[in-house]
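As you look at this complex, bear in mind that one protein chain is not there, while each of the others sits in place.
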Amino acid sequence: MSMLDTLLLISLLTVLLTGLGQRVTFIGWIATLLLTAQLLTLLLMGKLGYGGEIIDASFGFSILGQPLNWRYDALSWFFALITIGSALAGSAFAAGAWGDQYRKEGGNPGLLQFSIALNVLAMLLLLGSGDLLSLFIGWELVSWASLLLMVIAGGRASEFGMRYIVYATAGAMAVLAGLAIIFQLTGSFAYDDLAAVAPALNTLQIVTLTLLFFFGFGIKMGLLPFHLWQADAYAETPGPGTAFLGAISSRMGLYAILVVIIQLIGLVRLIEIEIPYSFLSLRDLLMWVAAISIIIPTFIALRQSDARRLLAWHGIGQGGYMLIGLLVLDPYGSAGGLMHVFNHATYQAALFLSVSAVIYRTRTSDLNRLGGLVTRMPLSFLVMLIGIIGLAGIPPMNGFVSKWLVYRSLIIEGMPLLFVASVIGTLGTILSVYKLIHNTFLGQLRLEHEHIREVPLSMTIPMLVLSAIVFITGFMPGLVLDWVGSAQVALGMPQLAHTLGGVESTQGSLDMIWVCSVLFGGFAVGALLFYSGNKAKRVHQLDNYAGGHFLTADVRYHYSDNFYAGLMHHIGSWYRGSFLWLESSLISVVSSLSGGAQLLYNSFHPALYLLMAITLSLYFFIG
Amino acid sequence: MANSILLTILEVILMPLVAFIVGLFMVLMMRKLAAKLQRRVGPPLFQPLYDIVKLYGKQTQISHGLIHDIGIIMAVGGYVAAEALLPVPGMDGIAAKGGLVTLAYLMMVPSLGLALGVGQCANPNGSIGISRALTAMLAYDIPFIIVIFGVAYHFGSTNLVSIIATQQAEGIAGWGISEMPILAIAGLFALHASLGKQPFEIYIAPAEIATGPMVEMGGKFLGGLFVMQTFQLYTASVLYVSLFLGGGENWVTFLIKCFAVLAIPVLIAYLFPRYRTEDLIRLVWKWPVMLALLGVAFVMN
Amino acid sequence: MNNIAFNIALPLLAAFLLPVIHNGSAKASRLVGPFVLLAMCWFAAAYFIFIEHPVALALGGFLPPLGISFHLDQLSLLMAVIIPLMLLLLWPYTNREGFREEALLLLLAGASSGMALSGDLFNIYVFYELLSVASFGLAASTHNGAAFAATFRYLVISGLGTVLALTGIGLIYTQTGTLNLAHIGQLAAQLDNNVGLAAFALIVLGIGVKAEIFPVNGWVPEVYATAKPRISALLAGLISKLAVLAIVRLLVVAYADTDALSLLLVLGILGIIWGELSAWRAKDLKRMFAFSSIGQLGMVLVAFSIPGEAGMFAGLAMMLHHLLVKPALFMLTENWSGSISSLTGAARQSPLGAALFILFALSLIGVPPFPGFWAKLIMVTGLVGADDSLYLLALGILLTATVIEANYLIRCAIQLYAPADENSSQSAKHGRLTLSISSALGVVLIISLFSITPLGNKLYQIAAEASNRSLYINTTLSNAQVPALRKIQ
Partner (left out) sequence: MKSTDLDRIEVNPKTMPKRTNPLANVFDDLVRFCRSRSMFMLHYCTGCGAIELPPAMTSRFDMERLGIQPMVTPRQADILLITGYVSIKTLKRVILTYEQMGSPKYVIGICSCTVNGGMYWQSYATAKKLDEYMPVDLYIAGCMPRPEAVIEGLQQLMDKIKNDQANSWKQYYENYDYYLGNQQKLFGNNWQTPTDVIGEAEIYRLMGPQTLGEHTKILQQVQKPMEPLEMKL
């Protein structure tokens, strides 16, 4: 029995126990404990992260002549670490006071824990897949497991879950078609066979396979134009579930793209294929899809007035960075892309948890109904602050390092437009995350929120741990880059040479330890200057400049709605909802076709059809 | 090893100090130039210093909360740190450990700090100011970042030290401005917009939103922002000099270049009324971006 | 070997004797049906387990091609096992109304066994007629206006279909002079012309009425919506498969490498499109399943149209899967009739029912690791393997249809679990019998999930045997056994 078996067994045990113990009040803690056990088991497999031997599962099946097997390499381990870590954060957050309140409101925390555990199991299976068939099985398991997590909130969540599953099934079907083509070409579903045959494939086959897999798996990542489902579906999931989904769920798509397109089919082939009548190669096309997936969702996020939706839209945008980095095909870009998976998971989970904490206390995530909470929930504020700095990719948090790697590879490889696109995404992110923190925690505290308190310890600890990780891995990115390097090797890519503080290179290096130290030194200087002045007296928020007006508590003195009015004045008309229009017209087409199809059965002249059919078929053969 | 670390630390301490002093004179020059343009005498030599000392010396100080304080600390501290990434003659600081992209993003830390502090003030004028400032940042950072790309690609490095060294090795002909004149123009435009001076000062709009972000800032809070302004002017001009004008061979030429670079936008600035936010975006997204892209096209050719 | 004939004779006999027994003792009459079915099961299962290679059985003392011949291979025996099993499962145990339905069911059992086993086109036709009669009666057994109207429509279409089928058989006879399938197979070359193909088209359209083949399936939604769930389950699950099987036999033996394949493919594609699209907008669960089974049978047809063993394998897999899943789903409609929107909150009233619904829906969509996925995988690889643009089109349509299918099935599932509102029906609780039938099928599904490897191998073996044309011909024409003369080996 290998370590991998143990891991999967514990995961299965988690699913079973949480499934059976729905009525146990402390089920959340059991789930947390078991997830911790999973994390420990994974850490015992930690050699993988430093270039250890591949660990095979001792079980395996052979179905219809096709062997199915599971194994973990450095890449799987890296993704599994993120998966279990974010699940643990979500589960621990939900285990205590949050779960109690959720139960009081008619929710079932046990079911939530069960769905998280189920998702983890499905993801662990997907990450361990050793051939295309087990990959597809894992893929579908993940898809359907996350549906469960999305719809347990009921109400509108079910609608969004429904929408998700339509997209997800469409993606899965594309993948299935791709698998069938591969099976036809190689006669098996083994990775090695595909890798062996890939160099011999012709252009049409490569293009077909790439597009099928890219969009099939890309739907999970919310790549354009299949991005519409994600934000709503994630946002309506109960708090900790959102954190888990937002942190890792979409990255399964990235994992699959990595394995199939980058590892097996090979990017080199994609670069060779020129798209007629354009300057682009197939790889460039994919990169542009990624770039547009950065920009458009980010700017959609800017328009959101719901904290969870805002974050969820950013989740899509950030996925683009990972993909773009990985598609550059140099050690910097791919390291940046992979590292961003980790970084994104940490800060996104922290952000979602922080928003959940706000919802826990205020019952709303409407950005126009919040404000000034920093004095009441300082720890949640701190978590959100660290999270948004990470999300915006500003030093000293970890998001900066991974984005820096991506930028740097785009610069050195000479891809100006893609670089600009990714920077525009970052700038848009800065705008919208400031709106998030401003409308939630800064500004005027509303009367009805005067008496709320910080969330209990069971919720703050997971958040704080996550934000600590965000900072520490920003301060010492080498910790993560070790794992990333091993994953690069597992993918067959050149490994990034790195130090504890970042990278050393003649073409521009980065040493976050120095940068962060100097930054904090700078803060110290700033503080010194600041506190050299006379001590400041705290004043009430209504002791404020209002052009001589006397402010009273009932006056809403908080600027939150249409926060970027000037920008929207200019770019507002660019939001046309074209994709929504496209989606709804597709639905209407299906709907009218469906109505037309039913006509055939609704009326009473079947004999006529029979006659027509005979005539046609006779014509078919005789005529 | 220990020696070099000590030396680096010493440089890191000295560089912001120099920046502050140079920055004070830059503020003075700016105000003097404005005064000259308006046929006034203008402030005396140490006016910027008087202002700062006075503000820090205020007896009563009003704070809206801890984040208000921390915001100012971040605003000043972020620039203090950014100065360590900007090589000046004789001192490289940690420029080799960060590089151009890091600097560009580190310069967002003070803005973020200011934005947080202003947010805590619970004054809508301040929030509107920040919203406009961030919008303006979105506008001018796009040409700026294209320019950075062009320069980094041209010199094959994101390391400012090596960019400067390459330029100095070849003399004036090797300067960025001679090799990439179009980018240099676009960069100057972006630099001007980033200074937040006329006609791009919609975000402070005194008569309209009561100097925007500064609305609730008095005493040492405003003093901190004055300090930040000195750093801001310094950083912008030194960055431009490093990218396009071969950096500083020695302090004399370095300072001349810096002040000259800053003088151009300042001279232009006071001739124009302000742009509204949307017009600002339209302007900056049109001309400098087009120029910058054209410049990059030349560079990559 | 001779007692396989009991599988046909016994139920037919029992059906005719049932009124008499009923007059004697009502209680005894209620035992007859299950007993007969069990016996059928026993005979068929014994053959299915012990048969090593196909056997042809000549009845009436003449050897084929002259005599009436039965073709016993694993496929036909498998069907012969499944028929009584299915009927046992769907037997009206709680029926207190009398013997009529039971008699019809026994008639159905006999006729369908005959159809499955027969190796003679005319016999197939005769049994098909018998089957039709039984199914008309069953469809109308709800005894209300809508059911009668639906049945009448069914009857009209079916009647037209029989005429067509008969014409087709007649055409074949004029071309080859024989109706024995094996003999037709031997003379297949004479059918590879316009007349032969037209004959095939006519037979497909004729028998296709039962197989819900587009466009002769106009009766399907109404009949399934009005009949008892048990009957719908039977018609959709079992009877349609037997009709498909008859077509497939003819296809394999005589038309394996002709344009007939494209005909089936086109009809299948149209069936998928029409069925799934209509199901997408169906307002009540029964109609939805009815349309869905049209679509599913389209898929089965497409699968069978793949040339060679791959097609037979895929077709059988899809067919058996549907045979397992659709009856279970139809059974669940028992108390879930009416509009879908009234089903909100039904999961609370019938949690097991809802869980089973989800199980079967997932399998029907083809979510791994449920058996439906493997069936679909086999079909998809088969379609790609056929290496023809029309088959690739079919693949695209199949995959798109799956998306639509997932959409409407999961929409229902979510509806079931939504909190109850003012539209929800008050009595969405399932009866114990319904649940146990569905659960039984569910257990079968789960068992097959865990034994997918041996099942797949067995199925491949069956498919290989069934698609072996020369084996079929040789079995009948050179090795036919006259039951009176030889014993089983």
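Chains: A, B and C, in written order; residue numbering restarts at 1 for each.
We take it that contacts are C-beta pairs under 8 Å (C-beta built on N, C-alpha and C of every residue); 3 or more make two chains touch, one makes a residue touch a chain.
Computed from a predicted model, the values in this text were never measured in an experiment.
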item: Visible contact partners (per top-of-document touch definition) of the missing chain; value: A, B
item: Residue among B:215, B:228, B:241 or B:292 that touches the chain left out of view; value: B:215
item: Where the missing chain touches chain A, by residue; value: 372, 374-376, 378-379, 445, 453-454, 534-535, 537-545, 548-551
item: Chain B residues that touch the omitted chain in the full complex; value: 31, 35, 38-44, 47, 49-51, 53-55, 57-62, 65-66, 206-207, 210-211, 214-219, 222
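In this text, only the chains that are shown with their structure count from here on.
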item: Most distant chain from chain B by Cα centroid; value: C
item: Between chain A and chain B, centroid-to-centroid distance (C-alpha), Å; value: 35
item: Distance between chain centroids, defined by C-alpha means - chain A, chain C (Å); value: 45
item: Interface residues, chain B side, partner chain A - complex; value: 8, 12, 16, 56-67, 69, 72-82, 84-85, 93-94, 96-102, 105-106, 108-109, 112, 115-116, 119-125, 127-128, 130-132, 134-135, 137-138, 141-142, 145-146, 149-150, 152-153, 156-159, 162, 202, 210, 215-216, 219-221, 223-224, 227, 276-278, 280-282, 293, 296, 300
item: Of all residues in chain C, those that touch chain A in their complex; value: 153, 156-157, 160-161, 164, 194-195, 197-198, 201-202, 204-205, 215-216, 218-222, 259, 263, 273-274, 277-278, 280-282, 291, 362, 365, 367-369, 373-374, 376-378, 380-381, 383-385, 387, 395-396, 399-400, 402-404, 406-407, 410-411, 414, 417-419, 452-453, 456, 460
item: Chain C-facing residues of chain A, complex; value: 61-64, 136-137, 140-141, 144, 147, 151, 154-155, 158, 161-162, 165-166, 169-170, 173-174, 176-177, 179-181, 183-184, 590-591, 593-598, 600-601, 604, 606-607, 609-610, 612-614, 617-618, 620-622
